[in-house]
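This part shows subunit A:
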Amino acid sequence: VLAFAASAAAQADDLLEKVRKAGELVVGTEMQFAPFDFLDNGVQKGVNVDLLAEVGKELGVKVRFIDLPWPSILPGLEANKFDLVGGPVTITRARMQRYRFTLPIADASVALLKRASDAAIAKPQDIAGKAVGGGKGSSQLEQLKQFVATLPEPAKVREYVDNNQAYADLTTGRIVAVANSLPNIAYVAAQRPDAFAVVTPPFGAKTYFAYVGRKDADSEPLLQAIDAAIVKLHADGRLAAIQKKWFGLVMDVPQTAVTAPAI
Partner candidate 1 sequence: MSFEPGIITERLVEIGQGLAITVGAWAGGVVIGMAIGLLIAVLQIFCGAWVRGLLRFYIELIRGTPFLVQLFLLYYGGPAFGLELEPLSAGVIGLGIYGSVYFAEIFRAGFMSVPRGHLEAAACLGMTRLQTIARIQLPQMLVIIVPALVNLVIILSKETAVLSIVTVPELTFVLTGIGSETFAFVETLLVLCVSYLALTELTSRLGLRFERRVGRFMLHRAS
Partner candidate 2 sequence: MNQTSRIANAEVVLQARQLCKRFGAHEVVRSVDLEVHRSEVVCLIGPSGSGKSTLLRCMAFLEEYSAGEIHIEGELLGYVQNGADRRVRASEAQINHVRRNVGMVFQQFNLWPHMSALGNVTEALLRVRRLKPDEARRRGLAMLDKVGLAAKADAYPGQMSGGQQQRVAIARALAMEPHIMLFDEPTSALDPELVGEVLQVMKDLAREGMTMVVVTHEMGFAAQVADTVMFLDQGAVVARGTPREIFQGNPSPRLQQFLQNYLDRNAFWQQERELKEGAA
């Protein structure tokens, strides 16, 4: 009887209730995605920690992060291993089919990273006829491919398991540039100015980063609560402060849900 009651209760609670009861919001993320999430001597740093901490305050819960390799993060979300995907993830039509995005938190437009020493590349078009790289299965890679197709002489596109291998191969000189979202590569360049530099301006369509939840009734209340929190952060400038801290600039991102992403 007790067990039955318990399960019934469990069914009654939606995810928001559960999170409140548990007192913690569990977030799956990969700590190899500076500046959003990375480990500095084992201490997690980045946008997600600061931003979600604030969101947590609004919900009145702590935030616990689970560090996972990217391939197993979305499966983890579907398997209820956690409530929200950190990342963040670029909003695309395909992904909206399957997942529920929060409000955007950063600009995700694609730009190129090059070797600091490489004078041959001044603007994105200069990669024509050369080899470039991107992260397999990332939306940035898709945009890179479209962009390359528009060039007079198409560049050879290499696909990497994750961006870090691409950066490594950039230093070996096998490729001349790596395509990734502006915030990421800006941070990379800032970290190792001796090695890397950003090719401005960004190419490709305007896209945004957001967190990802499950697309079901159970999760909806939680995600709405988070959206509300983000709006609040917009209002009192906490979001802007965090962006300034990590990107060195304030990005203007829509305060309403993105319904028709550019890609």
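The rule is short, and it goes like this: a contact is a pair of C-beta atoms (placed from the backbone, for glycine too) under 8 Å apart; a residue touches a chain by one contact, two chains touch by 3 or more; residues count from 1.
If you want to know what made the cut, all candidates are chains of the complex that A comes from, given by their letters.
Model, not experiment: these values are computed from the prediction.
Engineer: Mark the candidate that touches any copy of subunit A in this complex, from 1 or 2.
Structural biologist: In this complex, among candidates 1 or 2, subunit A touches 1.
Engineer: Report the residues of subunit A in contact with candidate 1 in the complex, numbered from low to high.
Structural biologist: By the definition above, subunit A touches candidate 1 via 70-71, 74-75, 78, 94, 98, 133, 136-137, 158-161, 165, 168-169, 171-174.
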